[in-house]
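To start, the structure under review is shown below, and the notes come after it.
Selected chains only, in their assembly positions.
We call the chains A, B and C, going by the order they appear; numbering starts again at 1 in every chain.
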Amino acid sequence: ARARHKPCALKELEVSVSELGLGYESDETVLFRYCSGTCETAIRNYDLSLKNMRLKKKIKKEKVRARPCCRPLAYDDDVSFLDTYNRYYTVNELSAKECGCV
Amino acid sequence: HSLASGQDSHGWRTPVDCVRANELCAAESSCSSRYRTLRQCLAGRDRNTMLANKECQAALEVLQESPLYDCRCKRGMKKELQCLQIYWSIHFGLTEGEEFYEASPYEPVTSRLSDIFRLASIFSGMDPATNSKSNHCLDAAKACNLNDNCKRLRSVYISTCSKEISATEHCNRRKCHKALRQFFDRVPSEYTYRLLFCSCKDQACAERRRQTIVPSCSYEDKEKPNCLDLRNMCRTDHLCRSRLADFHTNCQVSFQSLTSCPGDNYQACLGSYAGIIGFDMTPNYIDSSIASITVSPWCSCRGSGNMEEECEKFLRDFTENPCLRNAIQAFGNGTDVNLSPKNPSQPVTLPPKTEKSPALPDDINDSNTIYDTSVITTCTSVQEHGPKLIKSKEHSLCFSETQLPTDIMPDQKTFVDQKASGS
Amino acid sequence: YSETVYIDQPAGTPLLHIRALRDSHGEVAHFQLCQHLFIYRVGAYENHWFQIKEKTGLLYLNKSLDRGDFDILFGKNWMSLPKVTFHVYLSPQPFQGKECETPTSALVHLSIINATVPACNALMSRELCFSEMDLSFHIKENKPPGTFYQLQLPPIHHLCQNVSISYKLLAVEGLPFRYNENTTGVSVVQRLDREERERYELIAKCTVREGSKEMQVEVPFLVNVLDEDDSAPFLPNGTSTTDAVVEFNRKEGTVLATLTVCDADTTPIFPIESSKKKYTGTISTTDPWISETFRVDHIFHEIYFSPNGSQVRGTLHEYKLMLNKNISVTENRSFQLDVLVNDTEFHGPERSVMLHFNVSILPVSIQFPNMTYQFTVNRNAERFAQIGKICIENCMKFCGVNITYRLLSPNASCYAVGILQGREDKYGSLYVNDSSVLLRPECKEIQYTIVASDKQSKKHAKTQLTITLEGTIIKKEEDCPESCAINKHRAECEECGGIGVLTGKCQWRQGSGKGITTNYSTCTPSIRTCPDGTCDIIESKDPAVCPQDCTNGNIIGGHERGAHGIKSGHGVCYCFPRQNCYCEKDDIKEPLCDDVC
């Protein structure tokens, strides 16, 4: 059976700052919260119409999105840390606080 | 008659906070008028001339009955600053004004380090100090980042303190201090102490501990002021003055107690040390050495003129304070002195010996500790203790006559002058 | 002073001995208590219990303090350490009944114990020998000798007659202190000189004999010498004269020269204002121009002298001759400027020293080096392309001289180039102001006259500037962004032009790629000027020229923000002008998929 994906929801993962891959080197850990899952239940008339119009080439060569996205609706507070060179950095809008289908 | 105020089992007045006391007094005409009179009496006049004035004397006597007289404040209470302003409006005038140690306006701390360890292990599921594995200071930062409140307020002070304003102005120190005060006032000590007092086995950890308060902005400065100047500046601000008085009250070396801390309460000392962070008097680790823990405010005793000894004594309360050092180490090792708390209500019967000079302001610690001098009184035990250098002026020296340190007394001789006159 | 008082000690019990040293030989010390006792957090009470002998300073119990008295004094607010404090007033002549008025007093703390006095054998030898206050004394220098302390504790001596307590003062030979075995008094036997030695560390040793038992106790006995202003200022290396030359740096606040004056006395660094007033440094001149044009700044710090091996503190005063206003480039004069340094608190002779500054103000000329400026500009250059810098002779050395640069162009139709100058810049920056002109074939070589003028002196200089247009015009790529900074990859970067480009194409700066570094990869109109960590005057004219250096917007990804723009970044940094900048590793080719990823 086709892999069924869970509905769009907030997940969390404790990772080290280095693992974020932003270029910072620090052993401090952060709680990385992200949005994962499908938005099948949030499809609107808009989406159906847009999909049809792309299929009928009424809309061409345009970057349009004909299905809702599971994305953060709000972000956590900034997080700060000391890197391995003893310098402080602050990263904003790193972790999701609330998810939704948009 | 005495105003409606709580009374303990002794019939002594139990202190209320000064905001409440002020309200009680304001509601009572004789008290409020006397309070106004006393404030005018205290305004700038020498205490003795004030006491000689009948009206001031009468005001004082009435106020002694009011809860205003021994009201106190609580750290982090609502209207803390207002409470402190009321407290100092009375007590600043009634002390000499230049006491070396001022009594803390805060209520004595009853919680102990062991309470913090319990809470810390509940929150983070591991005993903070016994996690011998890795870098405790790094673990403390991890624990903080996993707690929303700690993470947020830590990020507020770090981003404020590390924000470059311009090529010439490194940071906004005033905002940085305010953010630091908020962090230490609003985040539970299970998190803040771990960041501030974590124990270290390597230099990287010790440097991380030193960096906790972002010293480049909150601590270091182009030049070092004189420590007495720094103290004077601090005492012009009610909050700073109160926190410094609290530090002196809870961390002042007490030779009678096992831990060198008044009432053997490490938590009270650590709490008041954290309480002066974010003020002019902000102290910090002076280096990232793991051999010794030395903290100091950013000041020196150069340029003290005739007050060098007083300046050095003030500085030693930070740099050579066995109580503070033991408290920091105790927290780092996850140990606390579990003395069964003495029953405060049981009055002292044994002839207590007065504690070491200089005189502490009164009722510093209501935990009814017996103060006595624990100085070695006989030299017969020198071998057992080994030769003792002049460690610090509070400790008695113990040398046999022939062993005086040469740098002071190359060929020491007893000075006896038979003919010296009596006066 | 502090001591302990017990309940029911009989009236007449001696408590402690207040000592005073004389300021001059004729003085006789008189001691007096004031009417009130003050009990902290309790209040003030009539003093019935304590009295002092006016002539000897012996404080004693005037009336025994019984339990009733204790309750009166301390009943209301039970404290762990009941304590009484009061002042003992000192006067060189007898008191005329006026109380608590003399400026000199000693503070006495008496701890009141709610128990009867312990028997001698219950006291530890430490308590038999010494009071618990530190034996640390402060004696003013230059004062007559006298006894300043008595080792024997009056109440113990009174109470423990059958215990033998003897003292010794262990000290090195030749110290100015004597110990009298009969009175146990310690005296200073000569005037002290702080500038010779400011601290003496002795040891007080006490031996307690009771029957066959003998115990000894030793405590530090410290004497600090208080300083008086008794030293005149002197010149450390004898130099009171120095040269002060004003040439290119003519800016207000410039320090021209410094002379130092030493003083063997200490000068507390706080409160700074009063300490500065103690040592004045005034320009002595009648010429208003000199007083207007120069000022003297005085700073001082503590230094150490070491006469005969011991270390004593003194003060080094620095007098800096500074410009008090900008000086015109035409000003040209030489003179000697004298500064009178005065130690206002020293009352001896030679309390002041005259410092001499040989001032020479040299005129400086506003001229271009004898050359004309020639630049070539590619016809594909875009607006805000930086062509080069214009500078009069020694321009980088000038300070406080406001040189402005202007272009005069005879050939109005080919007016392609402009000149700008940042507030702190000492040079003019040439840039392409109208790129459409570059496309006109008739404009090949454009001549300008550059004028550099000094606002204050109205002096100016001129030179010629020739701009030669070169290169064949290339067709502009479609769909290229307005700013080079938007491009994330080398290919699209070097394909496109953008505002500020020199040759029609953007340039790719390949960084080191390690961590967060100032050497990040990025697409720029000109590697020479952008990014260089400075948002220069031309870049600041349009956010699209060099957002890497000038953005105040959000920077997303691993970065460190400078005062303006990106100080360092991770991987490739790219910016959308007036919006965000991004720094991210570029080696990850993420498929740009729209639907399901």
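In this section, a residue touches a chain if its C-beta (ideal position, glycine included) is under 8 Å from a C-beta of that chain, and two chains touch if they have at least 3 such contacts.
Note that the structure is a prediction, hence the values are computed from the model and not measured.
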Q.
Each distinct protein chain appears once in the view. How many of each does the complete structure file actually contain?
A. A x2, B x1, C x1
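Please note the rule applied: only the chains that are shown with their structure count from here on.
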**Q.** Where chain A and chain B are represented by their mean Cα positions, the distance between them in whole Å
**A.** 49
Q. With chain centres defined as C-alpha means, what is the inter-centre distance between chain B and chain C in Å?
A. 26
Q | Where chain A touches two or more other chains at once, by residue number | A | 87, 89
Q: Quick one: which bits of chain B touch chain A in the complex? Just the residue numbers, please.
A: 135, 138, 141-142, 145-146, 148, 151-152, 154-156, 158-159, 161-162, 207-208, 211, 214
Q | Touching residues on chain B, where the partner in the complex is chain C | A | 10, 12-13, 47-49, 51-52, 57, 60-61, 64, 69-70, 94-96, 103, 164-167, 225-226, 228-229, 232, 302-309, 347-369, 371, 373, 375, 377-379, 390, 393-394, 396-399, 401, 404, 408-418, 420-423
Q.
Which residues of chain C touch chain A once you look at their complex with the stated criterion?
A. 515-516, 554, 556-560, 569-571, 583-585, 594-595
